[in-house]
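For reference, the structure is listed below as structure tokens.
Missing here: one protein chain of the complex. Every other protein chain is in place.
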């Protein structure tokens, strides 16, 4: 079958590889229908995650059709149309039981990481019963792909961890797909003000359409000043970091108000400075989280009820066989005005 | 009247100063019965808090008798025996209403800071109705002094912010009076393991008596290793920082388990390094807090019910007129084996 | 001054009574600008609340201008435009401190009940600092009147006590002003389905405009059947009772799903049957609450941010001197298609 294979730092190829088979009774084999590319995939290809083995099929998002289900799989059978969660969940270990399947003893984020992933014609899904979701009949398939990772990521790591409340002022730093997912889902809790901060005006334009009440281009170095002006000097109730660098985490510290929450979503490659000499007395909460995908059912229900339009995050479509072109487009998101790309396995 | 007055960096004196009077209808004048010295007072005297004016009477803890109550005071009258909260609370501003009186617009920590404090024969207490607590008849007066600051500090900033749950493993870093207050009150939530880490064995001995299930002297640089051995390599559920330096905050990051809480109590004078490159994916919560003293009533009730023995934190007694000697003792806590000192105004 | 006075069961009059004055240092005297009539006022006039003294000036809602503030009032002064909370809050007693000012030792619901109320040219407001709210400059005055009682009542007793979550199915029983307030504010939490049940189609039409996703006229006795059909037999996540009779509380029990919440808002005059023989194992939560008005600031902010349009609840306007006519209209709400009426003191 065709698959996008990591071939070491800077290298990836569309290759013919062996079609996977079931290994455990609780596995399912899924024929991919649609997948996408995540910012994390770009990091892997660059070589930023050296623990990933050369030869790995990438990808941890997508939808497909069950081709075969193991004897221990009770909820799905051949022909079922399914959403693949980026988090594989055994449902049995201590971390799964306490609501942290991102740190599942045998699962977690393993697709396209520790085992072969979804940017392929077929994928083996361990613990299928607890790692797949049935797709309703009249669902928009493109929209479903957004539920594999970025919507739960924005919602869980940003909005829920940020403890957004009605009437709050929320600032989202970074208007990429995940930041915009946080922007969309933060509206579940009716914050009065939703500020979005980014370096690119085109992304900020999208943010306005998706519900930002004010946007700030931070390239002039005056973001703090502007946020303070918008909040009467009080700072924000919730700052959601959706970039993953020291400067943006620093910005969160500069704009957070007394009693506020800083919810980190960004994947950080280096340590940051925490200004405890200022924050120790400010009654601040800082959270980190690898998405647990425990809200996938809820988000699915919300999409089906028409309250979320995740396909607004999709800018480009490709055939799976054109995945290298799709990587180019997504890898130059600024120039291409790209948010999420959809790859279809015809 | 006699009062301990800050006279600039490195200088303090017991002086005769004018007895304070009421300024607002909501003030009360309190004749001090007992007070104590806080680690913060030592910082002030050293000159670490330059915003504090020379001439300020220090102290933000203690109990006394109401000498005079303003016309707007409804809950207290002359002769009432009262506990003075270290946090002055107007009860009306937005921060008070949302449970953060530490950031009260007109109050907060102002005693011995922005206005004259409690290390004196008399003190003026603004917003008396919401900043004083009636002392029950059969209360132990020494114990009551511990309720002005350190018990609510350990409980709110450490235990409540740390979200301690039954069965948890909690590590408390720093076995000074505040760390020990966290140790005592963490037992309200039945954590299975209570580790206390400090550099001094005498303090660790006290910790054992106050409920530590294991103590670790970290002077050999092996605290992380030992905590990991005690937790089967998982780290702790809650790490309470009760020191206020980069090394101990770093230790918290090293021992925190997946999904854990780091609750900072320590007063930090410098920024620290936050290892987001490791923690971004660990589902961690970090909190800071200036004590709000919103649990004073509860703690008072708990002391009266015999569930807390705060006088176990008291090691020395002095007359108020010997306060300079008391500062010497408390300032050399290690050598003197001092925890809290009580000063009595005879 | 003119005031609407209760004269015993079935009797009320617009009378000339003495203008009130300040009694305590913490009182304010407010010149009424706008007031309204509550369903509770109708109950009082009927004689259903025998504890209310003959001669009492009724009314517990409205806005006005501060005419005089006591010496202990710090937040308001003559000329301030203020919103009057239906709950008088001392801010000092144990119940106020634990967030239940509805049971304030000296306050609670006392206006138009234990002391003279707002259906008059002037009203004395005890504990003014904690019982009044400043009205922003560009606020819609009619909208503000809805913040005195019905919006916090619908929100606190219905939505917050019902613990509405994103994706939930919520049923509101009773489409009067309070039920509709619950309907409006439940949307802060993005429930997927919002069912409204009432006996009158005109009210259900309003409910549709205010966000109901389905409406059910229960006069045919088939409400349970219809709710079950709409929920795939599962019942609802949250049932909000906004009527106050046994039949509607019974309906809540019939439609509540496993793990659901029944939030009672209705004022009940008689006991009801609780079907514990069925519900004991259903993991149900039932709540009751007298509004605490602790969310008034939040709701005010939300109205000012344009997220709530409370004047959609207003159907009629009268001059204060025509209050008897207003009582007639409001007392025949069905025939008059009345929701809330506004009375203006010219």
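Residue numbering begins at 1 within each chain, and the chains themselves are lettered A, B and C in the order written.
Please note the rule applied: a residue touches a chain if its C-beta (ideal position, glycine included) is under 8 Å from a C-beta of that chain, and two chains touch if they have at least 3 such contacts.
Just so we're clear, the structure is a prediction, and the values are computed from it rather than from any experiment.
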| item | value |
| --- | --- |
| Sole residue of B:54, B:192, B:270 or B:319 that reaches the chain not shown, by the stated touch rule | B:192 |
| Contacting the left-out chain in the complete assembly, out of A:23, A:46, A:74 or A:317 | A:74 |
| Missing-partner contacts on chain C, residue numbers | 95, 98, 100, 102-103, 244, 249, 258-259, 264, 266-277, 279-290, 292 |
| For chain A, the residues touching the chain missing from this view | 24-26, 71-72, 74-75, 90-92, 94, 97, 129-130, 294, 297 |
| Contact footprint on chain B, counting only the chain that is left out | 166-167, 187-190, 192-193, 298-299, 301-302, 305, 307 |
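Criterion: only the chains that are shown with their structure count from here on.
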| item | value |
| --- | --- |
| Separation of mean Cα positions, chain C and chain B [Å, integer] | 42 |
